[in-house]
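For this view, one protein chain was removed and the others were kept in their places.
Letters A and B mark the chains as written, and numbering starts fresh at 1 in each.
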Amino acid sequence: MTTVAAASSARRIAWARRRRALRRAVGDFGHSRSGLVGLAILVVVVAFALAAPLIANHDNLDPSKTLDTPLWASPAKHGPLGTDSEGRPIWDQLVYGARISLLVGLAATVIAMVIGSAVGIAAGFYGRWTGAVLMRLTEWFLVIPFLPLAIVLAAILGPNVRNVIIVIGITSWPGTARVIRAQVLTLKERLYVERSRALGASNRHLMLRHIVPNVSPLILANTTLTVPIAILSESTLSFLGLGDQQKPSWGRMLDEAFSNGAIGQNAWWWYLPPGIGIVLVVLAFTFVGHALEEVLDPRLRERRS
Amino acid sequence: MNRTRTIALAAVSCVAGLTLLAGSGLAAKKATVTLTVGLTQDIDTLNPAVGQLVPDYEVWNLQYATLTRKSAKDFSTIPGLAQSWRSSNHGLTWTYTLRPHLKWSDGVPLTSADVAYTINRARKEQWLNYTAFIGNLTAKAPNPRTVVITSSVPDPRLPGLGDTYIVPMHIYDKISKANLTKYAAQDGVGSGPFTLETYVKGQYWKMKANPGYWQGKPAVDEIVFRVFTNSDAMVFSLQKGELDVIDNPSPASFKDLQKTKGIVAVQGQQGSFDELALNGYNGKPPRSKKFSSPNPALADLRFRQAIAMAIDKQALVSRAYGGIGVAADALSPSADPEWTPKIPASLRYDFDLDKAKKLLDSAGYKDTDGDGIRNLPNGGKDIVLRYLIRSESIYAKPISDFVTAWLKDIGIGTKLSVYSDSQLTVEIGKGAYDMFTWGWTPFVDPDPQLSYFQCDEVAHDASDFTNYYNDASYCDPTYDKLYAQQRVELNHAKRVAIVHQMLTRFYRSAVYDVLEYTPELQAYRTDRFTGWLQQPAKIGPVILTNTSPTYFNLKPIKTSTSGFSAVSVGGIGGVLLLVAALGLLGASRPVQARAAREERSTKPGC
Partner (left out) sequence: MSLRFVSGKLLGALGTFAFVIVFNFFLFRVVEGNPVGTLFRGRNLTEAQRAELRHQFGLDGSKLDQFWHYLVQLAHFNLGRSYETNATVISEIGHAAWPTVVLVGVSTLLSTIIGVWMGIVAGWRRGSWRDHGLTSFTMATYAMPDFWLGMLLLIAFAVLLGWFPIGGISDPASTATGFSKLLEEAHYLVLPCATLTVAYLGEYSIVMRSSLVDVKQEDYLVLARAKGLRDALVRRRHAVPNALLPVVTLIAINFGFVLSGAIAVESIYSWPGLGLATYHAIRAPDLPMLQGLFLVFSASVIFFNLLADLAYAYLDPRVRTA
């Protein structure tokens, strides 16, 4: 009876501790001005993307349904953001394009994070052979330059959203893996002391109960910083014509603007908004990511003073 | 002044100075008379036996003289290498007398032997670009200045041989049949007004004047053809004066050019058209498994008709082509519009999505799995057509946006792939497509364009599948019969009637959806050259025409020397900045000395 009570109160203590840590983290985050700005931008952009059916018209993406709109119209002639060389309104492309850019960025990051964390945790936790082999594998993938690999994969697999996500995902995981592994190694040092005291605690138990919860904040921060890289990568791939040609994305809008002569026609309403969108989203995630890093990474917290 | 800042300022001045000097260096006067042409399509090969792209013909028109030429005014036959001719044997035999002292650009004399060699070898080996013109001709050279050409059947085009490029026997004789397709033909030996000097793939090629040309040396010393991947850059170069004439600007920039002073914008008609071609391979002629098969639905006439009814050509003209061109029905086989039939309303496939849907329903293509895409009959797969487009065309992508939207509307899926011209030729040759968009520029006589759609022009030899023209992959024996008929019909009205019949039949097969008759959009500056010729007169384009007569006709306009201009300003500015940079560097030294002194005085003693 006493053991059960002790166990349940131990758990309660653990949860209370976590809640306190969370409150402190949120508080610290609130102190970071750039973090708040980034968060605000993200909220706006995500709302923008989610509200697409409300604020934009999906039919306007189909040139056969926009036969009455003028070609190359400036925002003054056909709001709110004018039209392109085929008469499709830019506004709708921008809104629906936000969805694709965000979707690809997030999905690719999730893949990168899952693979990277798994490899990083395993590489750090299992020493000797497994660890060394995994680390070598990570270093090899780190060396392969992203864009040529992405191009080759996209050329072979074919250009569609799913393949772009896969391509970015499998080229981004090494960075995460390396960071996670370093953290796991530090944690392992502390763990051996505890382990010698624990009785018969299995590897899995150690990993799940000790490593993962302690590494999670770092994973979160690293993820948030990987998203902007994924978004920039998606825009580059789409610009080169390797993205999905049937769906709008900000990179594809820039490719079409460039290829169809928006520069010659001074159609600033075509090539400025998608670029500004990318810059805003990338900055937002970067700010939030840095703020999270400062809040969650104990090493950085010491340095801040 | 702080040393770091000084050095930075000096470096910036240095860079700026060098840049200005470079700019002024650029504007240095050129001694030779150079005509610079801007194009958006590159050569695929300079070998006249195998090349297929329009820029190839431009080079051949300039480099290789022909027995007879075609007038700029109306393509009528005028003397070329031959100064006179007479017919005998009821028009089956023609005897041509060549001009005296003809030479190749490398000094070797050009004689009737070259002419006979070209015609006979091209006929025997069935050279792709020659067969339509000389397939029935045999040539003899009884003496160095006489060519006797005999046709096995009456030929309405003789004595005109303005499309048969005479190649140098002393070079071609050394190339075997097996090696001929590999021959790059970049040695620049020719008999025309210009010959090839350099070729850098994807960038430019240069042709230089041939002083030995029988008509005399051209007034232009050198022509540079520059290939642009971005047509905007090409238009800007024209406006800045770096180019003298351009072809194929975008419709939007063409409209701007029409309003620009000092530039003449031309919409040249020469029968060119764009088409959406379906893979109509129906088993004839038989071919090996190495070829790919089209989607089975395409063998069904009703399926193809439904697709034809799903294309709104008017919308394409106004939206995808930017308002340039005219919606088309029948294929136009000639720069002369009399050869193109008008398809009567009762036979036309007008745009009607509902009718198309009903036709597909009644033909048995229903969406059995409810995913929005129709399936092949008897529980077959979703119908997804492989749609290939050209990366070099600015219209291909916009057209595909519309076509895929309309097809999706009637329940047909598409899978888009982008290919370069040379790759697309390979894919088409292999049969690995269901539909693609491309275009043709016909000749003056309709025969060549008509010949491309015969049964034996369907690719069927797996070892050389790009050596075929029938990219509709469609074999119709009746069409072949009619083709043979018109080929020997000497009565003009009767011949026109046969051609109309052929083309109406071809239209009804719904394998080739001719989208529009595309004019050549071109523009040239009025301040550098005069003598621009349109072929045909008043309505045709100025360059990339059937025989390109303009180049020889151009004469430079004498310009006054620029004197004090951007050149001098740039040069002077550059030098001043460099001097300033040096001065700054020199002035920074006292600061350095001071710092060193300070350091020395504070070193702790040990």
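By definition in this document, contacts are C-beta pairs under 8 Å (C-beta built on N, C-alpha and C of every residue); 3 or more make two chains touch, one makes a residue touch a chain.
Please read all numbers here as calculations on a predicted model, not as lab measurements.
> Give me the visible chains that the unshown chain touches, in label order.
Across all of the complex, the chain we cannot see touches A, B.
> Of the residues listed, B:Q203, B:N491 or B:T526, which one is in contact with the missing chain?
Counting the whole complex, the residue in contact with the absent chain is B:Q203.
> Any idea which of A:L153, A:I219 or A:A291 touches the chain not displayed?
A:L153
> One chain isn't shown here. Among A:P63, A:P228, A:P248 or A:G289, which residue touches it?
A:P228
> Determine which one of B:Q126, B:Q314 or B:S422 touches the chain that has been left out.
Of the listed residues, the one touching the omitted chain is B:S422.
> Take the complete complex as the reference. Which residues in chain B touch the chain that isn't displayed?
2, 4, 8, 18-19, 21-23, 25-26, 28, 30-32, 34, 36, 45, 50, 178-179, 181-182, 200-204, 206, 224, 226, 228-230, 232-233, 236-237, 240, 242, 391, 418-420, 422-423, 425-426, 463, 466, 595, 598-599, 602, 604
> On chain A, what residues meet the omitted chain?
Residues of chain A in touch with the missing chain: 136, 139-140, 143-149, 151-153, 155-157, 228, 232, 235-236, 239-242, 251, 254, 258, 263-264, 271, 275, 278-279, 282-283, 286.
Operating definition for what follows: only the chains that are shown with their structure count from here on.
> Hey, which residues of chain A end up touching chain B in the complex?
My answer: residues 62-65, 67, 71-72, 85-87, 241, 245-246, 256, 258-261, 263-265.
> In their shared complex, at which residues does chain B touch chain A?
Interface residues on chain B, with respect to chain A: 230-232, 235-236, 250, 252-253, 256, 312, 315, 318-320, 322-323, 394, 397-398, 401-402, 404-406, 409, 416, 418.
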